[in-house]
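The other protein chains are all here in position, but one chain of the complex has been omitted.
Letters A and B mark the chains as written, and numbering starts fresh at 1 in each.
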Amino acid sequence: MTGVATMRRPRSLSEAIDTLAASPGADLLAGGTDLVPALRTGARPVREMISLRRIVELRARGAAGDWLTIGACATYADLAGWSLAPGLAATARSVGSPQIRNTGTVGGALGTASPRGDLLTFLVAADAGVVVTGPVGQRQLGIGRFLADRHGPDELVTAVKLARPCGPQTYLKIGARQTASIPVASCALVVDRVRRLVRCAIGGVASRPVRALAAEDHVAETADWSTGALPPDAAHRFGELVAEAVTTAPDVAGDDVYAPAAYRSHAAGVLARRAAARCLAGARGADARRP
Amino acid sequence: MTGPGAWPVPGADRALERARIGRSAPRPDGPAKVAGTFPYANDLRVPGMLHARTLRSPHPHARVRRIDATAARAMPGVAAVVTAADVPGVPTYGLIHPDQPVFAPVGGVARYVGEPVAAVAAVDGRTARRALAAIEVEYEPLEPLTDPRRAADPRTPPIHPNGNIYRELTLRHGDPGARGPVEVVDSYLVGQQDQAFLACEAALALPAADGGVDLMLATQWLHSDRDQMAACLGLPEEKVRLTLAGVGGAFGGREDVTLQIHGALLALATGSPVRIAYDREESFLAHPHRHPARMWFRHSATRDGDLIAVAARIVMDGGAYASSSPAVIANAVTHAAGPYRVPNVRVDGVVVRTNNPPCGAMRGFGVPQVTIGHEAQMDRLATALGMDPVALRLRNAIGPGDLLPTGQAVPPPLPVREVIEAVAAAPAPPPATAATPARDRPGGRGAQADPARIRRGTGYGVGVKNLMFSEGFDDSATARVVLELDRDGQPRAVVHTACAEVGQGFVTIAGQIARTELGLDAVVLAPADTAVASAGSTSASRQTWMSGGAVRKASVAAVDEVLRRVAASLRLPPAAAATPRRLLTLADGAVTGPEAGVSVGLADVLAAGGPVDVTETFRHRPTHPMDAFGQGDCHVAYACAAHRAVVDVDLDTGLVRVVELTLAQDVGTMLNPLSVLGQVEGGTAQGLGLALMEELVVTDGMVINTTFHDYLLPTAADVPPLRLIPIEQPAPEAPYGVKGIGEAPTGTATPAIVAAIRDAVGRDLRRVPVRPADLVLPPDPTVYLAPPDEDPEPQGPAEPAARDGMGLSDATPGAGTPPGPDQPPAPGASP
Partner (left out) sequence: MPATDTGSTPGAALELAPGLAPEPTVSYQLRVDGARHQVHGAWLGASLLSVLRDTLDLTTVKDACEQGRCGSCSVLLDGRLVASCTVLAADAEDAEVTSVAGLRPSGPARAVAAAFVREGAVQCGYCTPGMVVAVTDLLARRPDADDGEVREALSGNICRCTGYGRILAAVRAVQDERAGR
């Protein structure tokens, strides 16, 4: 082997952490769907490469107590049929093409942290925890803090933790074609009927997923939590508040090849209304799903 | 083509051997293609070959101050760097006008983002890429000219010595001032589409012992490439030899020279084989695209719905170099009134030079743009008249003998009425219901459209497309047919043309024609190359007619020669020997003549007299240039098509799903029905792409979306089933009555889909592609070329413009057809 950087293929997490400690600044290779094309074009330089593919413990997913744990190297395809996490599964199914779903991973989505990433948007709505592991052990960060601070150069994302669902959840998305496209706008909605709250995140509209806090509060206050239903106009109002949240979000994206910015906020509102109608129909049945 | 490595396909070989014209013969290259062993241009590798890459200008408009390749040349593994200084022949090339530099020269100007500045050959692709980074180029950025309307303004300073106007055309037919009681006026904008053929540009250049170069490449027109290459390389044509390698799609995007000269220069400079191949980003930057267009239309009709006049103004952005712009604008202008009988037509078209990416040929060649315009207008007119849009179209459908806006009588057949009636009569698909799965609603599973908010729309797009080259171009195609004995002593035919097989299926058709005419199953196609005379371009819906015609003509001549030999050997009387077909027939490998009591095996004829070797050239009926008023028999033939599109629109998100497409098309005689179906399905899908998603976005001369990540193509989930209703009316002037089929449906699919969306949402929709935002946000006022109801031209007959920046216009006042009786004499026209 020659040159300044090489390929490391650890077979266990501890080996990966040792390797990372020995070569700070190395690129962590998960699925590669973002990294490999970027290396080719030169958009990202080639550095020391640590592949995580062989670390079996990173591919595990499971449930324990109130928590679901998803290993960083779980692929979208691994999650697409997971009945314990319906929102996550819906998100995974909506990602790219079969080829991308078979390759891309949870950890990769967090590593790239593309504002258009489907998974990131759902994880924000789910208020997921991100488990990072380093030489001194593992720690868990809230998704918001993770996106703001990332992790140390000697740490890697090893898992994502989600609260076991306490109510309906969904992920809706508008792409530029019928399927196999990145989101122009997307909406993840997670209903927590135990704590009587919802969390809503909008993707594709700003430099990171946007939480619509005022809209969430509106639902928390107006929903009939005994049935899990919204009053007739509340879903509509929820959509308006989400659209407003997008318009006023910091770092809101401008017009691009897919859509003008005004469309994104409009679309976010529509998706939010739909998501609310789907997740907060209560016991009234299918009719309540029509806004 | 069914070489080693091809998968055995049960039955295919036998079906192929037997297939004559009219049968759905499978492709001879199919088994190799499904196995992945078919050699495409970018699959070619030879030992010791070098890898080339091209350095491109990152500026839309810049003067090249200095190029220093010293460091790059000194890099280990770099074999050569070439720039404009290394071009031994003519420094520029071009399909019609040689106005494009091989490389932007020092002291000269680079005129678009992606214009080649230098090329490198190195031991591998990575080294070549790194060498590019080591070439220092000093640019002086200049103000880019990116607005085609500014470029059309004579006061705008020229950005090229040839000026900013590629061609300006004036068409005046009947009384240009005629108006009617019912009028609709509007403007339309069409975005820039890319051919997006799947296999990017590639060639392998081999230096030859005679000082020349051999090039194996993917192209649409070997001889045009060769001529342009020879001029720039300073070599005689016979020292530039081209062979067609496997072509992974073309759609017009391989009609221009891109990497050919660069690769040859590097091979000659290094004395080594050079592989030059583009990746997708480079492909997007390197080949010309479909012209974006701004169009203004005014349609005038009687209260009964008879068209009285069409006025139109078309501005096309040709980008930095001419490519085929002068021919594209002629198509746009002459087709602007559509497949309708219009007594009075006034069209002004201009295609201009800007610092945007060059535009040239793409499937439909100027016609899809105006079809989007005239079909939108027909729907608007129907609304204004309170008429059914189908009834209005039928009422005005043009037919054989009617005059086209060029004054040319429609050459028969042209079943416009029949295609419209056929699509209109087709059963409609079942409506979407609450039970329709989300997957099949607009936006698919992701958007979960509310069934109550989905609106169904139906729209029609009718169009006509000229076939083959126009305006007096000496259009020919040559084929050579050799009848010989194979190693087992069995007779076989070798068919040799320079026709580029780009995926369209000429290899299948050529075999079917030869087998039909020769009465022989054993037909082999020789590789297409420049050892035989030109086949012309694989474009303009022309190869089945032209190269198919040449194969037929050469096959017939070969049979004649066989029969002559037999007649001579039988010592038939001179009268009979002169017309041996009266007595003798070649079929199933034997010459028989029951009257003369003859039965001779073809093998015996060839064994006795040696191979039969004939070369024939086919020409279509000559066309003529247009006069200063756009009048003249400028096109050879036409094909018409009508699409009906049914769409579902999500009224909340503006997402559109095309539910079904029905196409009735004037197909002449179908030589291979399966191939016809494949062509029209593919053409329809490209029209769908333009309607809904495909646009190369250019901002201030910068191409924004040069990847398949953000230049989106339709997937299998986007293209609905197509129902084809072929209208078979043989074209009497064509071999077997064929018509070209690939282009017409590309032009009609787009307006049909857009009309269906208009029908669903009740908006005017002046811009294509239609984006979801156009259906839910307030309309964008910048789409207008001129405000509606405002005529951009003064009333009455205008001076013929005939500005031609090249000084090469054929349009001289007084030439060609005189104005019609109702038309005031033109200035300069002799009575």
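The criterion applied here is as follows: a contact is a pair of C-beta atoms (placed from the backbone, for glycine too) under 8 Å apart; a residue touches a chain by one contact, two chains touch by 3 or more.
Just so we're clear, the structure is a prediction, and the values are computed from it rather than from any experiment.
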From A:19, A:207 or A:247, residue that would touch the chain that is not displayed: A:207
Contact residue for the chain not shown (choose from B:288, B:318 or B:678): B:678
Absent-chain contact - pick from B:48, B:161, B:386 or B:437: B:437
Given B:105, B:191 or B:248, the one touching the chain that is not displayed: B:248
Identified contact with the non-displayed chain, of B:50, B:119, B:199 or B:242: B:199
Interface with the undisplayed chain - residues on subunit A: 1-7, 9, 29, 31-46, 49, 51, 53-54, 77, 96-100, 102-103, 112-116, 178-180, 182, 207, 253, 256-257
Interface with the unshown chain - residue positions in subunit B: 7-12, 24, 26-27, 29-31, 33-40, 42-43, 45, 56, 58, 75, 113-114, 124-126, 129-130, 132-134, 196-200, 246-251, 279-282, 284-285, 437, 439-440, 444, 502-505, 674-675, 677-678, 681-686, 688, 702-710, 713-717, 719, 721-722
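By definition in this document, only the chains that are shown with their structure count from here on.
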Distance from the mean Cα position of subunit B to that of subunit A, given in whole angstrom: 44
Subunit A contact footprint on subunit B (complex, rising order): 129, 281, 443-448, 450, 452, 652-655, 657, 692-693, 695, 697, 704-705, 709-710, 712, 714-715, 717-718, 771-773, 776-777
Complex contact set, residues of subunit A against subunit B: 41-42, 93-94, 170, 172-184, 186, 256-260, 262-263, 266-267, 270-271, 274, 277-278, 289-291
